[in-house]
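Taking it in order: structure first as structure tokens, then the write-up.
And now, subunit A:
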Amino acid sequence: MTTAVILPKFGFTLESSKLVRWMVSEGDKVREGDPLCEVETDKVNMEVEATADGVVAALQYPAGVDVPVTNVICYILKPGESADGLKNALSQAAQSVSVTTAPSISAIPPQHAVTSTQSAPINASPLALRIAEEHGIDLATVSGTGAGGKITRADVDNAVARQSEKPRATPAARRIAAASSIDLKTVRGSGPKGRIQGTDVAAAAAIGVVQVLAPTPIAVEKPPASDTQLSVLSPQPAASRVVKLEGMRRTIATRMQQSFQQAPHTFFEINVDTAGIDALRAKLKARNEKLSVTSLLVKGCAWALGKHPYLNATLAGDAITLWSTCNIGVAVALDNGLIVPVVHHVETLPLREIQMRIDDVAARARANSLRMNDLADGTFTISNLGMYSIDRFTAIINPPQVAILAVGRAIRQFVPDEHGQPVVQSRMSLTLSTDHRVVDGAQAAQFMADLRVVLEDPMLLVW
Partner candidate 1 sequence: MRELSYAEALREGLRQAMETDARVFAIGEDIGVYGGAFGVTAGLLDQFGGQRVIDTPISEAGIAGACVGAALTGMRPVGEIQFMDFVTLTMEQLVLQAAKVRFMFGGKASVPMVLRMPGGSGTGAAAQHSESLENWFVHVPGLKVVMPSNAYDAKGLLLSAIDDDNPVIFVEHKLLYKTKMDVPEAPYRIPLSQTNIVRAGQHVTVVATSIMVSRALAAADELAKEGIELEIIDPRTLKPLDDTPIIDSVKKTGRALIVHEAVEIGGFGGEIAARIAGSEAFDYLEAPVKRLAGLDIPIPYNRELERNTVPQIESIIVEARKLAQTAY
Partner candidate 2 sequence: MTDAISTLRLEDFHEIIETLGPDELKMMLLKMHTIRLFEERAEQLYSQGRVHGTMHLSIGQEATAVGASTGMIRATGDAGDYLLNHHRGHGHCLAWGSDVNRMMAEFMGKESGYCRGRGGSMHIADIDANNLGANGIVAGGVPIAVGVGLSIKMRQTSQVCLVIFGDGAANEGAFHEAMNMASIWNLPIIFLCENNQYAMSMPYPKAFNIPFVSQRAAGYGLPGETVDGNDVLAVYQAVAAAAERARRGEGASLVESVTYRYKGHSKSDKQAYRTRQEVQDWRDNKDPIDRFNTLLVRAGIISDAEGAAMRDTATQIVDDSVTFSEASADPDIASIMDGVYA
């Protein structure tokens, strides 16, 4: 049967590789192990090898393009099979990198474990595996009723039947899925009989899980089912442990992947003199009032966003919604991931109110008692890693938003003054990521310019 060849993940941090050149063409006969193409990793160029005997078909990407790891790059047909129905990006005019869904890691048969070093093997019968692959069933969503939780053919048959049905989902789930452009079939349901609840979709949509009453574990450690299916080529060191990609971790993985694949990210950095911010904070501290940098950033961003509506926007399908209010999310780190609670209508709130809300929502985030409202309707996100001593970093946009601001720490540096003399300044790096489908460089630059202005002179906030 048709083999889908994916771009392997050659390293832990590899998100994508550039496809340097193809070494075969459609129609070429190959044997298992033959090189198909050359890709560039962060370290060295690697070759992607054929994983089966057969005829090459449906090359998905042209050379020179960055391909997200684990995406299908081509197919290998067995004798008698045809390429009809296989997606062929090369035959289309579009040069877009975007792919609507990435095949799930766990759909790969374990005998090709060279490409699946990161996940625990799926406990399923070979027949079940084959049927699942034929129908594109993600075995991670199938419960096994066989011995030891093994997924049987019957389980997969059921899943196939369910796949063609409308997903069982509550009205709330459907609403949120529609609003967030999420395909319900990709969401695992926590309700009775696997019904998809609004909270399940919200979790998929908002990088976070809303815990209402019965908290589900966020990360589950399971020992690998057996060692025998692991490939010799990538030996598993005895001391490492395997954590299944599920729950919040999985959600983050899927979200980050989708965002990075679909949105062409462009990055813009400024370094801001924090003298104005520091002075204001000191003044308030003298009155025993606390004002964090994050709160100022939230307010400052709202100020600047007011002048640049295309950065305070969300993209769904081909509709860009320009929001008339600023709902700014503030990334909060949790033990096992991160969550982005939102402060709504920032432009209407005074700094003190923003500070209170951020404190409240961060506390509730850590206490696992956020509500759906807290995560909804964000239009822009700020991620501040200054407290972790990060100088600067780039963040991945939080879809369906079109921009995110990554904040580094304030560093005291020598900079030339107007006479060229060195003076000490405290400067903080802000890096904006924007979705180039919606935001052009000039717009982003102007936004950042305005942001700098207001952060360096916070008095302007009163205007």
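Brief remarks follow.
By definition in this document, a contact is a pair of C-beta atoms (placed from the backbone, for glycine too) under 8 Å apart; a residue touches a chain by one contact, two chains touch by 3 or more; residues count from 1.
A quick word on the picks: all candidates are chains of the complex that A comes from, given by their letters.
Only a predicted model underlies this, so the values are computations on that prediction, with no experimental measurement involved.
Touch between subunit A and the candidates 1 or 2 in this complex is found for 1 only.
On the side of subunit A, the complex with candidate 1 involves touching residues 170-175, 190-192, 197-199, 212-214, 371.
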